[in-house]
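With one protein chain removed, the remaining protein chains of the complex are shown where they sit.
As written, the chain order gives the labels A and B, with residue 1 at the start of each chain.
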Amino acid sequence: MSSSTFFSHYPYSARRRRWLGMVASALVLGAWSAHAVSREPLPVVATFSILADMVKEVGGDRVAVTTIVGNDADAHGFEPKPQHAKALREAKVLVLNGLDFEPWLPRLTQASGFEGIKVLATEGVKVRRLGGRDTDAGHDHGSAAKHDGHSHGEADPHAWQDLTNGMIYARNIAAGLSKADPRNANYYESRASSYIARMKALDNEVKAAIAAIPPDRRRVISSHDAFGYFAAAYGVDFIPISGLSNQSEPSARDVARIIQMARDTGVAGVFIENMSSSVMAQQVARESGVLMGGTLYADALGPVDQPASTYLGMISWNAGRLVYVLKQSLQN
Amino acid sequence: MPDAAIAVEELSLGWREKVAVRDLSGQFLKGSITAVVGPNGAGKSTLLRGIMGWVTPLSGRIRLTGESGTTPAFMPQQGDFDRSFPINTRDFVAMGAWRRVGPWRAFSATERERLEHALQAVGLADFARRPLVTLSGGQLQRALFARLMLHDADTYMLDEPFSAVDRATTEDLMDLLLQWNAAGKTVIVVLHDLDLVRRHFPQTLLLAGQGVAWGRTDDVLTPENLHLARHLCAGDYL
Partner (left out) sequence: MEAFYLPFVEFGFMRRALAGSAALALAAGPLGVFLVLRRMSLMGDAMAHAILPGVAVGFLTAGLSLTAMTIGGMVTGLTVALLAAAVSRLTPQREDASFAAFYLVSLGVGVLLISLRGGNTELLHVLFGTVLGLDDAALILVSATSSITLLVLAVIFRPLVMECLDPLFLRSESRMGPVVHVVFLLLLVMTLVAGFQVLGTLMVVGIMMLPAAAARFWSVTATGQMILAALGGVFASYAGLLFSYHANVAASPAIILSAGILYFMSLIFGTQGGLWQVARQARARSLRLSRISRRDE
């Protein structure tokens, strides 16, 4: 039976039939692609490893995260590469810290043509300002640094060191992800809530551990001023050798002052950081006779198979290390 | 028959692109004083450099004989010399004693005496402490002569030593050369002042890319020879 005779028996015209066929296939395709879209993970770019870990926690398997400044790397002196621009162009959400932590970001976003949603992780955070310490006044920058895009704002960007702020981060990230992907909004919200609950638990633990140490024996020296928020939240006194960024070369006076302070008052230990040079810290330790307390994680997570490879892991490692050293010095 | 201090046999000197001296044969006798003359580009400087061993012969040989076959003392045309270098005249002249003193040995009393004698011989005794840069053209030339003198070699070769020097200094330094020759040194001087050659040099070598004439000055510096030399250097081969 030829097709022409079969169709010629139908009451509908050939044209309308063709039109129906197209609509039908369109619907099928549409349903299929919508289904596929909802299955593809949301591409998200996080500016550095700590944010990336948080996004993974909140987004679960519905997001694909690309990190720009990876583990054990320094965001302050970072130089982006072409692959980062590419990742950014293809992303739907960008999660950044703000507070001048990523001075290279505006140029990168512009160059990449990113048109997605920006999540400012620190939105709603109570910002700590400089000026609380003598060593901050008149501190200097290595002005001729080749990679120095760092500008000296007065805000301390390391807000994540306080778990309460971490909770705000998580909320902001959940909101951003939900905005970009409303279909999974409930998923993101519930994951954020359980994440925040874990943060709360850790927060209480850290506070309890530090409370066990008398308030006047809680002084330590760190390489750079990365722990201001931790200090304020948990009551440990941090004396930084460099300023907000490792780019600044300390002046002789800064170093002398710290050594003097270490000699006069009781400093429990000198801590170095995972992504920066330990030279000055070792010099201070050597001269003041204070013991080297080990490594703290400040601006980046540690390598993947180590305890500080997640945000919560990092905070608990830092707290644990600090408490250990503080307790040690109590015995001396 | 006096010995030859330097003998050349069928010597050709030059580079792949250009042969500067072709098939030269002859001798500089020991204790002689010879002028080497010729038009520009005649190969006079190249010949001296060949004798010093700075240019390898393309063919032929150079034989140097002396007390120990020593290299001649050579004063090249003013070249890489940094006149403004911070050194005083005495230290500059003292460089001439290198062959005896080397890079490290201190200056003995004898050496210092020689140095003073050389400075006096050229009339620079009063200028010994002055920085080199303060010397005039003529004084600088005297210093170079003093330095050369310190070599105490058997043979002295000089390339255009009077080219930028005043008459009085030329005469003084010429006298010095004659004194050295009188003391038994072999002296070879490249010059372009034929008047000076005729007055002071008994022997002459006329070069023009090849040997045109070599022998007594009067026999060599004839108008025909000079004419021939000019043509050879202009590239017209007969």
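The rule is short, and it goes like this: contacts are C-beta pairs under 8 Å (C-beta built on N, C-alpha and C of every residue); 3 or more make two chains touch, one makes a residue touch a chain.
In this text, all values refer to a predicted model and were calculated from it rather than measured experimentally.
K.L.:
Taking the full complex into account, find the residue in B:Q27, B:N88, B:T170 or B:Q210 that is in contact with the omitted chain.
P.N.:
Checking each option in B:Q27, B:N88, B:T170 or B:Q210, the one touching the absent chain turns out to be B:N88.
K.L.:
Could you tell which one of A:E189, A:E205 or A:E287 touches the chain left off the display?
P.N.:
A:E287
K.L.:
Could you tell me which of A:H76, A:K92, A:R171 or A:R191 touches the chain that is not displayed?
P.N.:
Missing-chain contact among the listed residues: A:H76.
K.L.:
Taking the full complex into account, what residues of chain A touch the chain not shown?
P.N.:
69-70, 73-74, 76-79, 81, 138-147, 246-256, 259, 275-277, 279-280, 282-284, 286-287
K.L.:
On chain B, what residues meet the omitted chain?
P.N.:
Where chain B meets the chain not shown: residues 52, 54, 71, 74, 76, 79-82, 85-88, 91-92, 95, 98-99, 102-104, 131, 147.
Throughout what follows, only the chains that are shown with their structure count from here on.
K.L.:
Roughly how far is chain A from chain B, centre to centre by C-alpha average, rounded to an integer in Å?
P.N.:
Computed from C-alpha means, the inter-chain centre distance equals 80 Å.
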